[in-house]
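A single protein chain has been omitted from the complex, and every remaining protein chain is retained in its original position.
Which chain is which? They are A and B, in the order written, and residues in each are numbered from 1.
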Amino acid sequence: MLLPKFDFHEPLTLPEACQMMSEFGRKARPLAGGTDLMINMKKKIVSPEHLISLSRIDELKAAQCSGNMLKIGSCVTVAELTESELVRKNCSALCTGAKALGSPLIRNLATIGGNIASARPAADLPPSLMAYNAKVVLKKSSGERLVLLDDFFKGPGLTELQADELLTEIQIETPPPYSGCGYINMGIRKAQDCNIVNVASFISLDAPDGLIKTARIIMGCVGPKHLRACSAETFLIGKKASEELFAQAGEAAMKDCSPIDDFRGSAEYKRAMVGVLTKRTLAMAYEEVRSEN
Amino acid sequence: MKKLISLTVNGKSYQIATEPNQTLADLLRYELGLFGTKKGCEMGDCGSCTVIMDGKPVNSCLVLAMQANRRSITTIEGLESEKGLHPLQQAFAEKGAIQCGFCSSGMILSAKHLLDKNPKPNEAEIRSAISGNLCRCTGYQKIVEAVKGVRG
Partner (left out) sequence: MSQYDVINSRATRIDSQDKATGRAVFIDDMKMPGMLYGAILQSPLAHAEILSIDTSAAKKLPGVKAAVTSQEAGLIKYGVSPARYDETIFCYDKVRHVGDNIAAVAATDLETAMAALSLIKVEYREMPAVFTVEEAMSDGAPILHEEYPRNICAEVHQEFGDVETAFKECDLIKTTSFVNKRQDAAFIEPQGCIADYDLSGTLTLYSSTQVPHYVQRTLAMVLKLPVGKVRVVKPYVGAGFGIKAAANHIELAACLLSMKTGRPVKMNFDREQVFLHGRARHQFFHTMTTGVKKDGTLMALKHECYLNGGAYSSFGIATVYYAGSLLGGPYRLPNMKYDGYRIYTNLPACGAQRGHGGVAARACWEQQLDMIAEELGMDPIDLRLKNMMVAGDVTCNDLNMSSLGMKECIEAVKEGSDWKNKKGRLPKGKGIGMACGFFVSGAGYPIYRSDTYHGTAVIKLTEDGGTALVYTASAEIGQGSDTAFAMIAAEALGIPLECVRLESGDTDFGVDLGAYSSRQTLMTGHAVKEAAESVKLQVLEVLSRELKIPVYDMDIKKGVIVFKKEKPDFSGLRTRYIKEHRGWTDNPAPEEDLSFREASRIAYLAKGSIVGTGKYKPPELGGKFKGATVGTSPAYGCSAQVVELSVDMETGQIAIEKMTDAHDCGRAINRTSVEGQMEGSVSMGIGEALYEEVKFDDKGRVINADLAEYKIPTALDMPHVETIIVESNEPNGPFGAKEVGEGAIMPTIPAILNAVYDAVGLRIFELPLTSERVWTAMKIRAKG
């Protein structure tokens, strides 16, 4: 399978990359891991005239914690996420999501930035990132802006990114005490799969064994973009965690999603699985709260 | 337009001109004649084109040759040494882990990376490490047994 023709650029610094993005605009595509872009180009779904490879820009490849902020460069690979102690300790559900993505071979190429920017409603990383209330840094030559991931996705393949902008960093505030998060993805087989439904749930309590103070539940594959289960979240606030409560939240989440029938599954099944996975990820989140006390 | 890249393949340095739209898999096969790297799907699904790039196994059908500039690549041809076959190659041959052989190159490289990182993997870790390499012949069992036979 042949790739269409294009010019290849490999900037070594971020300003250089931004300069190229502003020069080529819509004729260019940034190339990170390439696990999505190469396939879309081979299938001739996209044929950019310029590819701007980000893989030599060192500042996009670091993950660090400064203060209460975890900052992950957009070109950190998914494999690196699975191995990062920093990620595992602060955002275990992101680690779970990373481990669930594709296969070991794909994880060695795919990047966190690519998994976000490709905006596939079934992607493995956005649910937990949104559950952790992550923000993304969008940069261009003339400046940068910080966008809440909740506001970043616009639809399948559609995002807040402008033609001349690069997604450079993901920022996650260290979760508060008495908080936890869980992620489950459900597909057909155990590796190399596209999800049927995936859900991440985050909760924090006001005290050890206290009441639920915040809840964020993110559902994948059940809408044009990752969705918040708003009524389920509201339902949980101020209540005491229990299996029964989580089951009820799951039922509420089923009403928050808008799945469609497609070849991977019926809307009815996806909706039901949102219920099951919401319940189970909330239980995982609560388990994490308890295990840290 | 072709551009000159330099890369190290199996310990040997190459300088070679490549088109931007050539994949690493095609460069290895058709320019360098390293046909041990197979192409089964060209979409990153089957793993038969697995090579180790800068210490990490990747699908070389998803990597542009130009992205391999100044990087170090190990293909299946790079596993043999003056002492003969790599222990994994020997184990795959002896334990019946190879049937049609089309997935074997990639499978062995994924297994090698696992053992380099984790000399004593358990069965689940072995299965996970090769889960990006599809095999339709063996049902994986003899592959898993071959890797187990080599672990420390």
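The definition used in the following text is that contacts are C-beta pairs under 8 Å (C-beta built on N, C-alpha and C of every residue); 3 or more make two chains touch, one makes a residue touch a chain.
Bear in mind the structure is a predicted one, so any value in this text is a computation, not a measurement.
**Student:** Would you mind spotting which of B:L4, B:A17 or B:C100 touches the chain that isn't drawn?
**Tutor:** Once the missing chain is taken into account, the touching residue is B:C100.
**Student:** Which positions on chain B touch the chain that was left off?
**Tutor:** 29, 34-43, 45-46, 48, 75-77, 79-80, 85, 89-90, 92-96, 98-105, 108, 126-128, 130-144
**Student:** Tell me where the left-out chain touches chain A, residue by residue.
**Tutor:** 1-2, 103, 186, 188-194, 196, 263, 265-266, 269, 272-273, 276
Keep in mind that, in the parts below, only the chains that are shown with their structure count from here on.
**Student:** Would you kindly tell me how far, in whole Å, the mean C-alpha position of chain B lies from that of chain A?
**Tutor:** Those two chain centres are 29 Å apart.
**Student:** If we count contacts the way the header does, which residues on chain A are in touch with chain B in the complex?
**Tutor:** 1-8, 10, 31, 33-35, 38-39, 42, 51, 53, 55, 79, 102-106, 108-109, 190-192
**Student:** Could you list, by residue number, the parts of chain B that touch chain A in their complex?
**Tutor:** Counting only chain B, the residues touching chain A are 3, 19-23, 42-45, 47, 50, 56-59, 61-64, 66-67, 69, 110, 128-134.
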